[in-house]
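Note that one protein chain of the assembly has been removed; the remaining protein chains are unaltered in position.
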Amino acid sequence: MEVVLENIRKYFGDVKANDGISLVLDSGKIYGLLGENGAGKSTLMKVLSGYHPPDEGRIVLDSEPEAFSSPSDALAQGIGMIYQDPLDIPAMRVIDNYMLGWDRRVILDYARAEKELRQNAGRMGFQIEPDAFIDSLSLGERQQLEMLRLLALGAEVLILDEPTTGISAEQKESLFASLRRLVEEETKTVILVSHKLSDIQELCDHVFVLRRGKLIGSADIPCPTQQLVEMMFEELPPRRPRVSYVRDDRVLLQVEGVEVDDDRLQIGNVNLNIRAGEVFGFAGLEGSGQRLILQACAGLTPVSEGRIFFDQQDVTRWPYRKLLQAGVAYLPAGRLEEGLIAGLSLMEHIALTNPMPGFLVDWRHYAQETEVRIQRYQVIGQASSYIETLSGGNQQRSLFAMLRDDLKLLLMEHPTRGLDVRSADWIWQLLYQRVEAGTTVLFISADLDELVERSDRIVAFSGGSMSRVVQASETSADELGHLIGGE
Amino acid sequence: MNETEFVKILSSIVLQSTPLIIAVCGETISERVGVVNLSLDGTMLLSAMTGFVAGLLSGSVWIGFLAAALVGALFAWIIAFGSIRLRKDQFAVGFVLTLLGDELSAFLGQNYTRIPGESVRHLGIPFLKDIPILGPIFFDHDPVVYFAFLLVGVTWWWLFRTQPGLRLRSVGERPESGFARGVDVNRLRYVYTLIGGALVGIAGAAYSLDIKLGWSEGHTRGLGWIALAIVIFGGWSPIRGAVGSLLFGASKALAAALQRRFPEVSVVAFNATPWLLMIAVLLLVGSDVTERLVVIMPKRVQPRLRRLLRVRPPAALGVAFSTPESQGE
Partner (left out) sequence: MRRIGWLNPNWIVVPIAIIASLLVTSALLLAFGVSPKDGFDAMLLGAFGDSTKVLSVTAFWVPLALAAAGLILTFTAGMWNIGVEGQIVVGAIAASWVALKIDAPQPLLIILELLLAMAAGALWAGIAGLLKTRGKVHEIFGGLALNNLAIILTNYLISGPWQPPEGGTFRGTEPFPAKALLPLYQDSRLSPLSVGIVLVVIVLIFIVLRGTKWGLRLKALGKNPRSAFIMGVSSEREMIVAMMICGALAGLGGSVRVLSWFDSLRQSISGGIGYLALLVVMLSATRVLLTPFIAYFFSAVLNGSITLQLRTQLHSSLGGILTGVMVLFVLLFGGVRPMKLPSQKTVEVEENE
């Protein structure tokens, strides 16, 4: 089946997730879809697989334009996608998940379905236990099940979103072998969405590279890694020299052999020595583990192995509140979900995070204090404005405005996400003022430019492991791109 | 106490538990699809009154049941509509309806209190009712009781052995996955919530037309809340819910019997026990005791046992769902 995407556009509010992408996919080939976070890969595939309709453009299958009302509709036309977080039902068993939507008959024929499942699993080289509950399976196993299900229901085009995260090397090998066989023997089409350059080069015949919602280029594999990296990441402007506020070698935060487990990801063997007054950046694509480590440093996620030292003290088992009191602050990326409270005003937020002694709240004091911070952080809004009425950028500034003055360590997820260049610049000016005054900053960013420009040192996370630490003043987009890609 | 007395007591337990079994089945269906119908107590009061009055006025119990089912479905519809379309809190709407149902039943039924009316006629099943012991306990009742048995079986079969049942459960567990598999999430929510509500209505009428004949203010008060608790206790499964209902009925019968035997033991103990039991059971459900029990069992038995003891609520219970393109709704 030939799949053509014509001028696909998809917007989320102001964000152009897909900005006029056209490409042609022939059957019997394995394609790779490469790009940074925010490039638009997942969105494009979600459009193709029927999850979202495109705002403009169309999908043409074998010269017939098609519009899908839901993923199962797309599957009926032969297009199936395995999501990064597979859309299965954790509370049910493998066999139940397999059978949901399996056939139109009313009565469930468990015996037949199980037989088919086992057969198909065997053919693909997967180990499947039909009676197991999904929430006891690993991510890799869940993806395998989805693949079996989609194929059984007639998928001709199989889209896999980051499938090799969280599976073992053997599983990966057998997965790749099965994918190759699907393509060669059954002339199916496979699309691999990945950031792992090595996987793309190992498996794919052809690769498309997206950047900022547009199709930047494509290439046949084999192709030099260098070329791919250059397509993925824009060339960086020369780094402006920056004052470093690291005064001595005193280590403020030490992470020693730490491993953190999550249901989806396991990140291990993390070792960091972050010096007082340093600006340290975490690079890496979403879901590579940097968020888990950041949260572990804040006491928000428990550590399964290793230790963390803050200011010479072993804080591995310290709860979040205790770290807060010790001078650590955490700014999450989900502004309204985790950092701010819709329904409360800006002034109330300031009051909550900067308590004064006593029972009563001196609103007059906070009104003034909020005004001061509004000026300082250039927040467009009033002390009495409800926080949800502020724009995204101003919400971000508000998050900064809420911080205590005497912070020792500031942990931030994506500090300038969604901000324009000027606002981002302003935020960093303020951050540097704090660094100069003694705060150490540890931040996650998806923007290589920001990481190289603003940090003293950077480390990259890829698929659950940490790269070597690099000096920001000495690295390049190239080197970072490689590290992020897992090389 | 001799054998016949014992059998008689068991038989009466089965009869007395019937409304609860029906209500628990109905609410299980509703909660499995993700909607909590907190108005059960009020619904049962109103439907008990409606069933009785409709039966009285029409001369037919079956019309009574029909009317009661409609009342139950109406209340369920209000909650479903309020939750799905209007995005309001299921608990809040359900709670107000509980009180309203109570008041409406008292007001609308005021001219029909304590008067005789229709009742379901006894219908022992030939042959089966003559089986020693089991016969009188299960097969010597009336159609409503048999309906309850069938209902439990059919509900279980529908939920766990059919494709539509799988789709139903997906809506309550993870609607976005259901959506991806082509399930019309909100339509199913409406349909099954209404069915559940209708069953609760029938349960109310089962009380006034079969168990405790007639109508008076507050006739079934408390039953709805107990049904809600039993749904949880039964782990959202109709068979375990039925067992829970029978156990509840048994505890009441036991309390009554013991009371006769030991009149000096305080009434308090007997009345308080079901509530203390409810708290104990809910504590058990909320803890991980059952999981700890499972892991100490031999490996082969574990999966079966785990399925048997699973008491997790449907993950998407009480959660509204919106498809990607229906944001403005």
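Labels for the chains are A and B, by order of writing; each one numbers its residues from 1.
Keep this in mind: a residue touches a chain if its C-beta (ideal position, glycine included) is under 8 Å from a C-beta of that chain, and two chains touch if they have at least 3 such contacts.
Nothing here was measured: the structure is a model prediction, and the numbers come from that model.
Visitor: Decide which residue listed in A:Pro332, A:Gly393, A:Gly463 or A:Gly485 touches the omitted chain of the complex.
Guide: A:Pro332
Visitor: Identify the residue among A:Gln226, A:Asn271, A:Gln313 or A:Ser384 that touches the chain left out of the display.
Guide: A:Ser384
Visitor: Where the complex has a chain not shown, which of B:Thr4, B:Ser60, B:Gln110 or B:Gln302 is the residue touching it?
Guide: Missing-chain contact among the listed residues: B:Gln110.
Visitor: Touching the absent chain: which residues on chain A qualify?
Guide: Answer for chain A: residues 12, 17, 37-43, 51-52, 320-321, 324, 330, 332, 336-345, 348-349, 351-353, 355, 358-361, 363, 384, 386, 389, 402 touch the chain left out.
Visitor: Counting contacts across the full complex, list the positions on chain B that touch the omitted chain.
Guide: Looking at chain B, the ones touching the missing chain are residues 36, 38, 78, 82-83, 86-93, 95-97, 99-100, 102-104, 106-108, 110, 175-176, 179, 222, 225, 228-229, 232, 266-268, 271-272, 275-276, 278-279, 282-283, 286-287, 316, 318-324.
The working rule: only the chains that are shown with their structure count from here on.
Visitor: Would you mind writing out the residues of chain A in touch with chain B in their complex?
Guide: Touch residues, chain A against chain B: 51-53, 70-73, 87-92, 96, 99-108, 131-133.
Visitor: Within the complex, which stretch of chain B touches chain A?
Guide: Where chain B meets chain A, its residues are 161-164, 166-167, 169-170, 173-174, 176-183, 303, 306, 312, 314-315, 324-325.
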